[in-house]
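What you see is the complex with one protein chain gone and the rest in place.
Naming follows writing order (A and B), and every chain is counted from residue 1.
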Amino acid sequence: MTRTLTALGIGLREQVRNRVLVALLVVLPFAFITLAFAVTQDVEMPVRTLVDGETASVMRPMPDVHGVIMTPITSALIAGLAGLFVMRTASVDGRLAVAGYRAREVIAARFGILAAITLLVTGVSVGVMWLDFVPENPLWFAAAMVLLSLIYGMLGILLGAVVDRLAGLWIMLIVPMLDIGLFQDPLFVQSEPDWWMRLLPGYHPVRVLVDAGLTGTVDSAASIGWGLAYLLVVTVAAVVAFYRVSGIHQ
Amino acid sequence: MAVTEPQTADTDSTEAVLRASDIEKTYGSRVPFTRQIPVLSGADLTIHPGEIVGIVGANGAGKSTLMKILVGVLDADAGTVERSGSIGWCPQEPLLYDRLTVTETFRLFGSGYDMTSEEIAAARDRLADRLDFEQYLDYRVDQLSGGNRQKVNLAIAVMHDPDVLLLDEPYTGFDWETYQQFWAFARELADDGTAIAMISHLIEERERLDRVYELHDGTVQDVTEEGTDGTDTTREGDDA
Partner (left out) sequence: MHRIREGVRLNLQAFVRTPLNLVLAIVLPLVVIEGWGQAMAGLPSMPTVEAIPLDLGRMLGAVFGVAIIAGLLGLVQMIHARSADRRLIQAGFPARTLLATRLLMLTVVAVAVAALNFGVLHVLIDPEAPLVAFAALALAGIVYAFVGALVGAIVPRLFEGSLVVVFLAMMDAFLSGDSPLAADVPDFVEFFPLYHPKAALESAALEGTIATGEFAFVAGYLVVLLALVTTVFTLTMQTSGRWAA
């Protein structure tokens, strides 16, 4: 435990010293989410969500809908990229293993750093969103945000381990936008999403985000469970990928 | 690839502390029409306590690959590596975290070596003095010159007084004095019983080595006798 905490503490310190990154993690969500609210028409639009467990269309102000969608796009995108770049120190992590760190300790430390970045970005994104839009059920909303960001963070690690950097960048930049911003967007997809859209990482968390953000009751609680299962699967895959690529198997 | 469980090293024993047998390694993908590059094809090597062993060979012969397999960060395709005791590894490139200070780097790796805070501090101060980088202890790694970064790279490998020290061109960027200090230090460690294997390109260093292995065509040959009379045994086209 001590080694894990040492590696985690020192690793976090290392990240915090990247002032450019820290600044970007705060400034970019602020700029993007604030801009989205500022230029969105204040009109009511039909939005697909769950009412009493059934898919229904409700009228909601556009700024609220944008808040519910733009905020998770921002957070997921940054978390996914952060996961992708966790792999950039893989060879040094391998040296930690030679120094005596067990694989699980290195993994716990690295994944812990990613979780910290994810929580920071999620917190900033939700905080900025809160200036213009307060979700109907804040706790559920926050839980779904964290879940979605962690899923994308783990996918970033997985991608960073299996493809080269440029390909990983392209994929991790476009997939969250398509997934959350288009295929899960309750404005663009007015009926229940097709089967393949339901396989995408954003399906369950965004379902909860829309429900918790825009309606008075949360009818999609089961989606949190499914989302956690999704997170578990991608985390296991990310751990295995990290383990194989980083040379920490001794 | 099989690896035996580490045992407590007996520095007085003539038993090898590191033994590699029939090591094979090929780089490349199994995808059709892509190139496969065989690097090692049955390499054998042993290192005993108290000796400084040199590993020489042409560029691309597989020296670093062999060393990574001996260390354990790279899996061989076949063969066994048996290790006794603790390992210290100084890779060719300084594998360090750029934004950590030198002191923090010692603390991080010292923690891995199960050293106490006092032991870490003592090792850090001793090595910083020995290799002349005390004034840089509070500098971040990315603020160091190449030579100083390499000094830290080496210091991290030896800070825990390992039983086996594996060094991949450890003095790259060293000034002349530090280079001499390094050899004096290496000899002291060997005299204390540490087994040292070092990848070396400098023919002049053969005099300082107890044994020399040459990596050629994927296998390792003990060429100690060939070099002891000072004749140049490098092949045409090899780097000196």
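Everything below uses one rule, namely that contacts are C-beta pairs under 8 Å (C-beta built on N, C-alpha and C of every residue); 3 or more make two chains touch, one makes a residue touch a chain.
It should be emphasised that the depicted structure is a prediction, and the values quoted were computed from it without experimental measurement.
Contact with the omitted chain, checked across A:M177, A:L199 or A:A229, is made by A:M177. Within the whole complex, the absent chain has one touching residue among A:A31, A:L131, A:L199 or A:A222, and that is A:A31.
Residue A:L81 is the one among A:A7, A:L50, A:V68 or A:L81 that touches the chain missing from this view. Touch with the chain omitted from the figure is made, among A:L5, A:M45, A:L119 or A:L228, by A:M45. Listed here are the chain A residues that touch the chain not shown: 18, 20-21, 24, 28, 31-32, 35-36, 39-46, 62, 66, 73, 77-78, 81-82, 84-85, 88, 163-167, 169-171, 173-174, 177-178, 181-183, 185, 187-190.
By definition in this document, only the chains that are shown with their structure count from here on.
For the pair chain A and chain B, the distance between C-alpha centroids works out to 41 Å. Within the complex formed with chain B, the chain A residues making contact are 2-3, 6-7, 10-11, 13-15, 17-18, 89, 91-92, 94-101, 247, 249-250. Contact residues on chain B toward chain A in their complex (touch as defined above): 71-75, 87, 89, 91, 95-100, 104, 107-109, 111-114, 140, 156, 160.
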